[in-house]
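Only one protein chain is missing from this complex, and each of the others stays in its spot.
The letters A and B name the chains in turn, as written, and every chain counts its residues from 1.
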Amino acid sequence: MSNLRHLLSAADLSRDAAINLLDLSETMASVNDREIKKLPTLRGKTVVNLFFEDSTRTRISFELAAKRLSADVINFSAKGSSVSKGESLKDTAQTLEAMGADGVVIRHAASGAAYTLAHSGWINGAIVNAGDGTHEHPTQALLDAFTIRRRLHGSASTGKALDGVKVAIVGDVLHSRVARSNLLLLNTLGAEVHLVAPPTLLPADSSGWNAHIHYDLDAMLHRVKPDAVMMLRVQLERMSAAFFASEREYARVWGFNADRLALLGSKSLLMHPGPMNRGLEISSAAADSPNSTVLEQVANGVSVRMAVLFNLLSGERSIENV
Amino acid sequence: MSKLLLKNVSLLGEAATDVLIEGQHITSIGAAAAEATSGAQSAETIDVIDCTGLVVVPGLVDLHTHLREPGAEASETVLTGTRSAAAGGFTAVHAMANTSPVADTAGVVEQVWSLGLAAGFADVAPVGAVTVGLEGKQLAELGAMASSRAQVRVFSDDGKCVSDPLLMRRALEYVKAFDGVVAQHSQEPRLTEGAQMNEGIVSAELGLAGWPAVAEESIIARDVLLTEHVGSRLHVCHLSTAGSVAIIRWAKARGINVTAEVTPHHLLLTDDLARSYDAVYKVNPPLRTQADVLALREALIDGTIDIIATDHAPHPDESKDCEWAAAAFGMLGLEIAASVAHDVLIASGASNWNRFAEVLSYNPAKIGRLTQQGQPIEVGSVANLTLIDPTKRRDAISVESKSSNNPYLGLTVGGEVVHTIYRGYPTKRDGQVAVQGRNLEVSNSAVQTAAKAGK
Partner (left out) sequence: MVTRTVLTGDDIDRAITRIAHEIIESNHGTANLVLLGVPTRGVVIANRIAQIISRNDPTFSAESAVGRLDITMYRDDLATNPTRAVTETVEPPLGIDNRVVVLVDDVLFSGRTIRAALDALSDLGRPKTVRLAVLVDRGHRELPIRADFVGKNLPTSRDERIKVQLLEIDGENAVVIAA
C-alpha cells in the first residue's frame, strides 16, 4: 500500500488508492464493531484538529478516529478568536509545526486553504482537508463511497469499485464542497454522476465536469432510476441572495419527500451529509425511511477517517521527518 | 550642456544610425549626428553609448501604475516605483488615485507630482479620483485637480468602478471642460460580490467565487453609449475578455471616442494558474481563459486596443502569503511590460516596432495629454528614449520594485531593456538603474517646499 503525503482533494486519489482506502476502512469498521474499539497504531503521534469554522460533527468524527488509533489529539478552534484571516493561517501553522504536529486536520472557510497550508512550507506534517470553503471535503466523499459500496455489496465489498453505479447529487451544488469531492471520487470509482439543482445553484460553466446535469428532480428519478441519491444541505442565506425564491418552493421542487421516496427503488440509498434541514431539502418521512443512510454515514465517517489517518501517519513519511 | 551620443542604434527596427542628445533634446540624427561629434571639441565632452544591436523606441509611457504613496509606502513609494519604471524602460507613469489619502484633491495630486519630480526617474502624472474617497457617491473636485500644477487629465476610481450610471454620465460631461478623460475600471459590483477569479471551468473546479466576463462587458457597453450620448472621451482600463474587445470594436466603428488598454498579464497568463491557489495570480480583473488572451492579442495588433498599461500593483508579502480569499488583488508589471509587448508583437512576427511604439508610448501619452512624452524620434523631440535588445532572452525577474508579487517568476522572456533615457539622462544604463535620479535644475518651488517640509 502506498502512502499519501496529504489528502487535499478527492482528485489526489487514483482508483487503486481509493479502493485501498475503502478496503482499509472495512478493516477499521470491524474494529469499531468490537468491544475494545482501539488500536495502538498511532501511539505517540499528534493530530491537530485545526478548525477555523464550526463543525462539531466533522471535528468529533476526526477526533474519535484519531483516538481510536491511539494518537494524541489537540482541538484548535480558531473561530471567534482574533484569528480570522490573513497572516494568521501562517502563524497558526508555524505554531503547530513548532509543537510537533504529525498531522493537521484543517477546516477553513477559504477555498484552497488546505492546499495553501500543504504547499506553503510552513508546516511538515500531513494535511487532511476537512472542508475548505466551497472547494472540497474529500473524507466526506470517501465515507459516502464507502456507504454506497457497503449497501450494494455487503460483506463482499472489499476490492470493489462503483462501476456503473448511478448516483444523483441534489441541491446547492455550486457552493458544496461535498458535491465537488463526491463528483471527483465517484468518477474515479467508475460511477455515473447526475447533478440536480436549480440553475442558479450550478456553476455557470460546468463543462469541465463529468456529470449529467438536470433541473427536474422528478424527471431524473423517473428516467435515471439512481442507485443512490445524495441530498445536499441548503443554506438559508442563499435565499436572500436570490439563488431561490422561498423555502416552500425549494422544498416542493428540489426537496426529497414521501412522493419522491416512492419513486426510489427499495434498494436505492437516500444520503445526506448532515446536519439536515428537515422539511426543506429532506422530509422526515424520507430521512427516517429504510432507504436513508444518514446514520450509517456518520458511523462510516469514523472508519474512513481512521483509514485516512493511518495511511497518512504510518510508514515511510515519518522517516523523512525524524 | 551635456551631450549624449547613441551610436549605431536602430530606430524602430530600421537600419542602424546615430542619435545625438544635447540637454533634454534630440539635436541630430544620422550623418549629422556623426558629424557633430567628429569635430575636435568632442571626445571628452561627449558621452557615447555603443548601441550596436539595440532598437530605440520612444520612452515608454504607462497610463496605469500604482505607486502606493502616500499611504502604503511599505509596498512601494514614488521613488521605488519610478526606479522600477526606469528599469522597465518607462519615462512616464500615471500614478493611480487609490492612495491613502485618496488623490481626490489638488493637494494630494500636487504632492504625488512633486515627489515624482524630486525622484527624477520618470515623469509622474497623477491620476485624479472621479469621486470623493473613491466611494462612488460624490464627484471629486476634478476642475481643481486639472488646474493644479499636476495638470491632471486622467480621472479614475480604479480599483472600484464608477457604477452609478448618473455619476458616470456627469463625470464624462464634466471632464470635457478641460479635455480630460475618465478611465473606467469596468466591474459591475453586484455581479462580482465576493468574486475571487474568472468565472468558468476552473472556478467551478476550485470552488472560488466567480468574476463573470459579463460584469466587465455590461459596464463597458453602458459607458460607450453614455460617452456617445454626451460626446465625451472614455478610456477603458485593463480589458480582459473577448467580449469586451467586441464591444470596443463596435464602439470605435460607430465613431465613439473610446480608447482601451490591456495589461501584460492579460496578454500572457490564464486562469489555469489559480489551480496552484498561489495568490500571486490573484488580480482584478482576474486572469481569463486562453481564448480571451488570444482575442486581446489580436485586438492589440489590429488597433482595437490602443495601449498596453501595466496596472503595476505592488503588495507586501503578507498580503499574498496567505489563503487565496484573504489575499490582495494585483501583480507587478513595470519591469515586464516591454518584454511581453516584444514577445506578442515582435517575436511572434505578428506586428512591428512602430506598433510597439504606438501601444507603449505614442498612444498612452496622447490619451494622458502628456505633450513632452511619446514624441517621435526626430530632431527637436524631448529625449525620452528606450533601448531594447531584441535578441536576448532573460529571466522575468523584478528587481527595483519594493514588492515581490511577480507572477512571471520562472518564465523566460525576450526584449530586454538595456538603457532608458529620461529627458536626456540615462536612468538605466547597461542594464543597471542609475543610483541617482535626473538632477533637475530644481527651480520648482513645490519641490523645494516639499524638501524643506521633509526636514
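The definition used in the following text is that a residue touches a chain if its C-beta (ideal position, glycine included) is under 8 Å from a C-beta of that chain, and two chains touch if they have at least 3 such contacts.
Computed from a prediction, not measured in an experiment: that's the story for all the values here.
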Exercise for the section: Taking the complete complex into account, tell me which visible chains touch the one left out. Expected result: A
Fill in the blank from the handout: Answer key for A:N3, A:S77, A:Q235 or A:N277 versus the chain not shown reads A:N3
Practice task
Return the single residue from A:F243, A:F256 or A:F310 that touches the missing chain.
Solution key: A:F310
Handout entry: Sole contact to the chain not displayed, among A:R5, A:K38 or A:R57
Key = A:K38
Completion exercise
Against the hidden chain, chain A presents residues 1, 3, 20, 24, 26-27, 30, 34-36, 38-42, 44-45, 69, 158, 310-311, 314-316, 318-319, 322
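Note that only the chains that are shown with their structure count from here on.
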Problem - Rounded Å distance, chain A centre to chain B centre (Cα mean) - result: 47
Practice task
In the complex, go through chain B and note every residue touching chain A.
Solution key: 196, 199-210, 212, 276-277, 318-319, 321-326
Completion exercise
Touching chain B in the complex, chain A uses residues 85-87, 89-90, 108-113, 115-116, 119-120, 132-136, 177, 180, 203-209
